[in-house]
Structures are given as structure tokens and as C-alpha cells.
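Some notes on the structure that comes next.
Every protein chain but one is kept in place in this view of the complex.
For reference, chains read A and B in written order, and residue numbers begin at 1 within each chain.
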Amino acid sequence: MYLQNAWYVAAWDHEIGDGPLARTLLNQKIVFFRAADKSVAALEDRCCHRAAPLSVGRVVDGLIECGYHGMVFNAAGKCVCVPSQETVPATAFVRSYPVAVKHRWVWIWMGEPELADEALIPDLYWHDHPKWKMLGDYFHVKCHYQELIDVQLDNTHSKYVHPGSLGNDGAVATPPRVKLVGDKIHGSRHMAASDPPPIWRKAADYKLERADYWLTWIYHAPTVITFDVGIAEPGTGAFEGNRSKGITVYTDHGITPETDDTTHHFWTCSRDFRLEDEGLTKTLSGIRNTFLEDVAICEAQHATIAAFPGAKMVDISSDAPTIQARRLLRRMREREMAAASESRASQ
Amino acid sequence: MYLQNAWYVAAWDHEIGDGPLARTLLNQKIVFFRAADKSVAALEDRCCHRAAPLSVGRVVDGLIECGYHGMVFNAAGKCVCVPSQETVPATAFVRSYPVAVKHRWVWIWMGEPELADEALIPDLYWHDHPKWKMLGDYFHVKCHYQELIDVQLDNTHSKYVHPGSLGNDGAVATPPRVKLVGDKIHGSRHMAASDPPPIWRKAADYKLERADYWLTWIYHAPTVITFDVGIAEPGTGAFEGNRSKGITVYTDHGITPETDDTTHHFWTCSRDFRLEDEGLTKTLSGIRNTFLEDVAICEAQHATIAAFPGAKMVDISSDAPTIQARRLLRRMREREMAAASESRASQ
Partner (left out) sequence: MYLQNAWYVAAWDHEIGDGPLARTLLNQKIVFFRAADKSVAALEDRCCHRAAPLSVGRVVDGLIECGYHGMVFNAAGKCVCVPSQETVPATAFVRSYPVAVKHRWVWIWMGEPELADEALIPDLYWHDHPKWKMLGDYFHVKCHYQELIDVQLDNTHSKYVHPGSLGNDGAVATPPRVKLVGDKIHGSRHMAASDPPPIWRKAADYKLERADYWLTWIYHAPTVITFDVGIAEPGTGAFEGNRSKGITVYTDHGITPETDDTTHHFWTCSRDFRLEDEGLTKTLSGIRNTFLEDVAICEAQHATIAAFPGAKMVDISSDAPTIQARRLLRRMREREMAAASESRASQ
């Protein structure tokens, strides 16, 4: 069972244009469309009349018209027109979901609407800030979303999964510092005078053999992970915040369950230097192939877990961050269920 | 559970030539072939010996020879030859089904053979009458057969599903008259001086803004629906039977369950005017795309029903004919089961 009272990344904002967008999130079929004020609406993707999906209908004046018998629904999910009769039955409505558009991503709240606080959405201002240049994409991945989160939180995989881009020996040799901060987990590896990963070396046009390499991340449970990574000349204070002798890149991951066996992966890669340098943009675009390597290993892992039901896993030291993340998620889910049962008891 | 004691459309007559035809009907795998007298035989598509499908065998002199070890079966399903031995085991037979070929369609009776009365097959004489010209086709549809029947019986969908061909405002605004006649349901919409649907306007080469438009149908439960539709100059008596100032088209649908999730859709479109006009034939052939629009909405609806198990549907006034049809079908099925249990009790 997924955490319900949370914001999930549902789409890129440009995916929702003039027509409806159908997307399954947390096993629920949802249709997205633009209301008259261009805000994004999200409804259960099932007409309450004869169960046609609303996503095969049309958006007319900010309302969605069912493609079967023409019933019209507003952004709140209320049916406002039944073409073949004068009145609309009181029971004619579909579930609507709170939606927010922030920094290029469309966020959806899957739980109780009154708890949907936009302040809980992670601040990813660099996605559309004039001093930053962001590139990004979307992958449909055949794995459970926690497997894709695990791959982000344990960077010892990079040497083996991404030898040509992010891999290095330093991350394998250096255990991360990990800290729980509310419902977030902060992690960091500071690798002084380490072997810099090929992609950052190329992005920095870096000539030296060794670099101070940092790999800092925040897991915004349940499904967003932000990375601050980069390399700088050894001993120039990069770990303490002086980035003047190096480069800084932010990569972000919105990892949303579609079904128990499939996951939406929204990701970005942002920089605050040489914004106009197209060669650099091309270098950083290579991160797409790197992230596809994560997709491949997670899909293989997911299929293998399914093929060996009940088989035990052997933990090693470097699993600490992923084990901690799964514990946090379990606690959040237990808290949510306790609150729900309390709320039922008090009614 | 499907109604068993009923004729279902199984195939176009031209589909059964020199070789066997495999088709699944009501979840049963059946092989069709021509007996020596060119009549059509239908057998369970499974050799009683080692379960090879007879449909991968050969038709030899009106008998079907299994493609595995050469056992031969006649049209009654009796094994008449086991090549590797002199005698045929008494238990070597497969189920046979009553079949009738009438007006270009092959009909199969799925229930008790002694109840198979060909007089119960709807009379579709215009399919091969010299004063009529018929065109038709077959679709394999990924929905439950009742969903495809519903779409025929509620024509308020045309404005939304078929805006370019059959759609008009009149059908949405005009409730149908519906009448139960034995195991049939008669329905009709008379739309005086209404907006004529694009395809009939084009077929009639109709210049006026308004036409008397009729949409008359008979549901021959469980699975055949015949339509008498057309347009005429307003006030010229078309509703009362004078079609001299308009055009009449018959469209017919044989909608046969394949499995619980798939349906065979046999359909025709027949006319009794300008039989040699090839431009007209081409116009009417466009109904194929119209009926594919039904396929698309029914498949989308079927998938959505599966995705929301147990979700309630909200009824509106225009659902009257489909609700009545489902009730009739339920009564017929209850009657059939009561007769079967009575017959067992009396044995």
C-alpha cells in the first residue's frame, strides 16, 4: 500500500496541452486536463455513467466531455451537463484530485484533499530559474518504485552500472554520512582528491588526475530525490561551499508508482555555469543514457525478485541509506494509517 | 453465463471454403468445415485422441482428418477411421453443433440440439435479394458482447462517437419509443424536420437543411440487431411508410461472444436504391469507419470497467433501451436454466 497523503510527480507541465492526458498513478487511472484558467485538473478517468474513460473525450472550454454520450464534467469532478436530458443526477460526479504545478512538474496529492499543502512540495526552483539551465526527460520503467529509489540512494552501484559516466572508485571506498531530518534523509559523500567520474570531468573540462568530488543528496520521502554533485580542484574548499574552483550540477528524480510493477521516472539535470555552452549541454545530455542504465538494472532486478518469491536478501554495509529510507517510509505509512483509524474512531 | 439455446452468427459463408476454419464462440473452441454435400459442419476443435486441434488437420472428401495421427471424423463428430488399427473405439467422437447457413451468414446453435429450430433465425433476406445490394465485414473486438449491443441500442452516442457520419442533434433530443414483443425489442426514433446525419445526407445527395429522419431497430435477443434507417423530405409520409421521397438503408449486427473479453462483430449495410451506383457504394462503405468508432469506444469502456472492479454506474433516461435489453436477456437465461433444471428433475 502506497503512502496516500503525499505529493507525487504526475507529469511534465508541457505534457498537458489542449487535450486530455491519461496516466495511471498508484494503480489509479487518472485524466489530466487544463481548466478554463489553464490550471491543471485531475479526475478519475472513468465516466460515472457507463464507464468510458474520460481521457478519450474532448476538452471543451476548460471542461471535459465524455466521448461516449457527451456528459460534461468540471475540474471538481461534478457533472454539469447530460445532453439527452434537462437535469443532472445528484450522483453524477467523479473523484477529483488536488494538483499543483511547480517548477515545470505537475504534482498530484493522492490522499485526503484537506491535507494537501503545497508547501510540502520540494522546492526545485532551479528547474526554471534564469541563472540555471535544466534538461530532463521521462522514462517508463518496469520495476517497483522502491527499486528505483534504492538505486539512487546507494551510489556504490555507479562503478558497475555506469562505468563510462558516473562510475568511480571513490564512491565505493567512501561510506556516506546519512542523517534523518524530519521526513527527509540527507546523505553525502566527500571524496577528497579522488578519481573524478568521466562525465563531470568532461563537463568541467578537467585536466588534473585528482579532484575533490562531492555527492550530496536529499531524499524527500516518499518519492523525490535531489542531488548536488560536482568536482573541484583538491583543497579549494568545495566541501565547505566554495565552488569557485569547480562545477556544480543538480540532478533530481521524481519517482512515482504507476502500478506495483511499473514506475514513472521524471528526472532533470541542471547547471549554473556556462549556460550558453551547447557542447556542455550535449555532454550533460549524456546523463540520459546513464539513467537508462539504472532502468536496465532495476528492470532486471524486479523480474528476478518476481521469479524467486520469498528469497531472502543478504545485507552489506553500503545498504545503510536504502534500509534507512525504507524504514522511514514504513513509519510514515504507519503514521498515516494510525491517523486514518483515529479519525474514523472519532466520527 | 451465456444463453445457450440460441442461434449465434458464427461466420460469413465465404469464410468456410475447402479447408477448416477455427473459431472460438462463447468460450468454446470450434472447427467449421464443408461436408461432402457442401453443408457446413461444426465440431469441438479437439481430437478426442491426443487433443490436437482438428482445425490444423485437412478436409478430405467432406470429412476432417486430424493433423497429428490421421484420425478421421464425420460431420456428426463420429470418428470413422483410426489409420493404425482396424477398429474405431466406441468412445472416439467429438461434440458436434447444429449449423444453418442463411442469407450469407453461418449460424450456430450452442444449446441442446433438439431445440435448434431454424425458424428462430432472424430473416435477413435483403442480404442476398436481387433488389438489394449489401456490403459488410467482420471485426474482432476486445470487449464483452453486451457492451457492443449497448452501443447499438442507445443512439444518443452517435453525436459524440460518430460526429462525421451518423451524428446529429435530433437523436440526442428525441427519446425513442421502445416496445417488448416476445423475445424481441422494437425501438424507433422519428425525428421530423431534423438535422440529417452526414452519411445519409451524402448517400441521398440531399440538398435541404432539414429532413424527416427515422431510426428504427429490432433487437432479436440475444445477439442480433437490425436497423431500418433513412431520411426523406419533411412531411412526405416517410414515418408512415412512404419512402418515395427519401432513402432507406438497413444495417444489421450479429454480435457473438468469443470470450468474456472479446467479441465477434459481423455487420452489413444494405440498400434498395441505385444498386449500380459505385459512388454510392463507396459512400456507404464509409460505415465501416463509423462502426470502428464503436469498436474503439467499447474497447476503451471494457478496459475501464475492468480497471474499476465493482464501481457503480449512474443511469440516465436514455439508458432505457439498454436496461430493458439486459432485463430481457436475464429473463431468457433464467427461463433456460429453469427448463434445464426441470428437465433434469423429470429424468
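A few notes on this one:
To be clear about the criterion, contacts are C-beta pairs under 8 Å (C-beta built on N, C-alpha and C of every residue); 3 or more make two chains touch, one makes a residue touch a chain.
Predicted model, so just to flag it, every value in this text is computed and none were measured.
Among B:C48, B:L148, B:I185 or B:I218, only B:C48 touches the chain left out of the display.
Only one of the listed residues, A:A22, A:V101, A:L115 or A:V172, touches the absent chain: A:V172. Considering A:S39, A:S285, A:T304 or A:S343, the position touching the chain not shown turns out to be A:T304 (whole complex). Among B:V9, B:L26, B:L43 or B:C66, only B:C66 touches the chain left out of the display. Chain B meets the missing chain through residues 29, 45-46, 48-53, 56-57, 65-70, 82-85, 89, 91-92. In the full complex, chain A makes contact with the omitted chain through residues 150, 154, 156-157, 159-161, 172-173, 175, 296-297, 300-301, 303-305, 307-308, 311-319.
Simple rule for what comes next: only the chains that are shown with their structure count from here on.
Chain A and chain B have Cα centroids separated by 49 Å.
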